[in-house]
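Working notes, structure below.
A single protein chain has been omitted; all remaining protein chains appear in their positions.
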Amino acid sequence: MKSETAGAPSAKLADAPSAISAAVSAASIGGAAARLGRRLFGRRTAGVDRMAFGLVALLTIAAVVGPFVTPYDPFAVETSEALRPPSAAHLLGTDDVGRDVLSRLLAGAGLTLLSAAAIVVLAAAVGIVVASVAALLPRRADEAIMRACDIFMSIPSLVLALGLAAALGPSMLSIIVAMVAASWPSTARLMRGILRETMSSSYVESARILGMSRPRLMLRHVLPNSLDAIYVQASMEISGTIVMISGLAFLGVGAPPPSPDWGSMIAEGQQYTTTAWWISLFPGLAISLGAIAFGLVGDAVRSFVDPSSRRSS
Amino acid sequence: MKEPLVHGGGALLSIANLTVSLPERQRTITGSGDLTLVEGLSLDIRPGERLALVGESGSGKSLTARSILQLDPALKLEGSITWKGCELLGASRRVLQKVRGAEISMIFQDPMTALNPVLTIGEQVAEPLLVRGVPRRKAYARAVEMLDRLGVPKAKERMRAYPGQFSGGMRQRVVMAAALVAQPQLLIADEPTTALDVRVQEQVLDLLEEQSRELNLAVLFITHDLAIVAGLAQRVAVMFRGRLVEEKPVDELFDHPDHPYTQGLIGSIPRIDLDPDTRLTTVEDYLVLQGGAHHE
Partner (left out) sequence: MYKFVLRRLGFAALSLWGVATIVFVISKLIPGDVARVAAGRLATADQVAHMREVLGLNDPLFLQYTGYISRLVQGNLGTSTITRQSVMGDLGAVLPTTIQLVLLGMFITVLIAAPVGIAAAVSEGKAADVAARIVLVTSGGVPVFWLAIMMRWILGSVLGWFPISGTNSVDGGPPTVTGFTVLDSLLFGTIGNLADSVFHLILPALALSAPFVSTLARLIRSNMMTALKADYITFAISKGVPRRRVILRHAFRSALGSVLTVFGMQFGWMISAAVLVEAVFGLPGIGSYLYRAIINQDTFSVLASVVVIGFVFIATSFIVDLLQMAIDPRVRHAQLGAA
């Protein structure tokens, strides 16, 4: 039950000694995870949620061990084996130069999920820093920063990322940089809203009255208590990010050709749909399943953190 | 107690043995079985009569009122509710639609939320006529007339306004206008003054009484506040924990309350003729005095 008390704001205010804020947030993460676990495997969890979590777990495992269990070398060109339909030898068929689709799919899983996770984490980090700084600055500066975010958001993020990635040259790194650059403003804006809400709560107010300095208040009380909302936001972002990086890769600004990136696999297969549908069908299914599963997990995390939203999503 | 009320004959609305319950599958709080909210309630209202239904929150008075027009589809209603001899419980949606607004209408506690913020005042007041096929021009003219009658200044210009531009008291007048525009014979007023400040409360109550007299309109007035009942109602029915515990003409009730709960209610009304140091009684005092007066 220790995790429960860690999550309770009043307890935090009362007994948080001079421990650094990282410790508090670690406890909060632990608490959140524990509560999430209870909900997940408790009696009342919906079947859909369990399936989604199962799928996410599966994808994560595939991402980690995938590259080591590929039945074939994902890069080995074997022209004699080109365009083979799914069979016992090649479960998901082979592509136009005879590479095994399943092997490429497994090899690419890590690439897709890792870059999506990196993008979400980095964008959230930038967003949190910008939002916290804005919250500490005088109102005018705060407003100016938020206006700047609005301006950034007036370029659709896919297009902004596309331009930036095209300028930086095709590579997975430029996709990550471009996506973070394109998505931090909306994250910052959301974070600012979350922080503002936390700041207006009475325990923060009372800490302020006790004479705590603003930066300290931010680190000790506001940020740790905004974490739940931040997790929700991050978990909701992953799904869209997976779809978007695959779109960028499809357009050719992602990792250059031999890379087993799912988006590029679809692009390579798109001219063969009538003769070799499996080349682009399976990577697309993988992206869709990943995006849907992460989307459902995001929903579940949200309804777990904020029960009032449970019925209205 | 001299003249027993005749149930059925001559009554406009007759509720007999009404039981309202929440079916088990609708219950959100843990518990099993249907949850009974109102039990075995019988009540008559005669044409033009002003009847107050009094009780504390949770006593079931509001549910009884809402059940007359069957506004909560999740609730299970048993017994009988007859309107001018016609059974409403189990009636088709079409019959209910005909009765709602044009024969029996209702106003609610919070005038701030009872009006749709995105539709004009005019449309909302004229709506009971519009949905019954009255031509737009005529319906709007009647709506203006009604708003005028209820003391909404510059009624004609304000037909095009939106609820956001009105104060609470004005909105309650608008709500009343919408409820009365199709000339119903019974108005159910569900705590219509609770959300208003005291001065506005009085205006609305006066208005209600005035309309009732002029239009020969029966009023079923739901309130938790016995103090405002005296001037308005002719008869009072008291509800306690889902049951009707007492029903009398208003003077008789104040003079000789029978039920300990009613005695408690009356004792708790602050009065100017009492010594300021006298402690006001609470309902609990009476229930404790009476020992086993608690139901169940």
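So that you can tell them apart, the chains are marked A and B in the order they are listed, and the count of residues begins at 1 in each.
Quick note on the criterion: contacts are C-beta pairs under 8 Å (C-beta built on N, C-alpha and C of every residue); 3 or more make two chains touch, one makes a residue touch a chain.
These figures come from a predicted structure and were not determined experimentally.
Checked against the full complex, the candidates A:P67, A:G193 or A:G252 give a single residue touching the omitted chain, namely A:G252.
Among the residues A:A88, A:I151 or A:L210, only A:I151 touches the chain that is left out of the figure.
Residues of chain B that touch the chain left out of view are 69, 71, 93, 97-102, 105-108, 110, 113-119, 127-128, 131-132, 162, 164-165, 175, 178-179, 182. Summarising the interface, chain A meets the missing chain with residues 147-148, 150-152, 154-160, 162-164, 166-169, 239, 243, 246-247, 250-253, 263, 266, 270, 273-274, 277, 280-281, 283-284, 287-289, 291-292, 295-296, 311-313.
Heads up, the rule we're going with is that only the chains that are shown with their structure count from here on.
Between chain A and chain B, the centres computed from C-alpha atoms are 53 Å apart.
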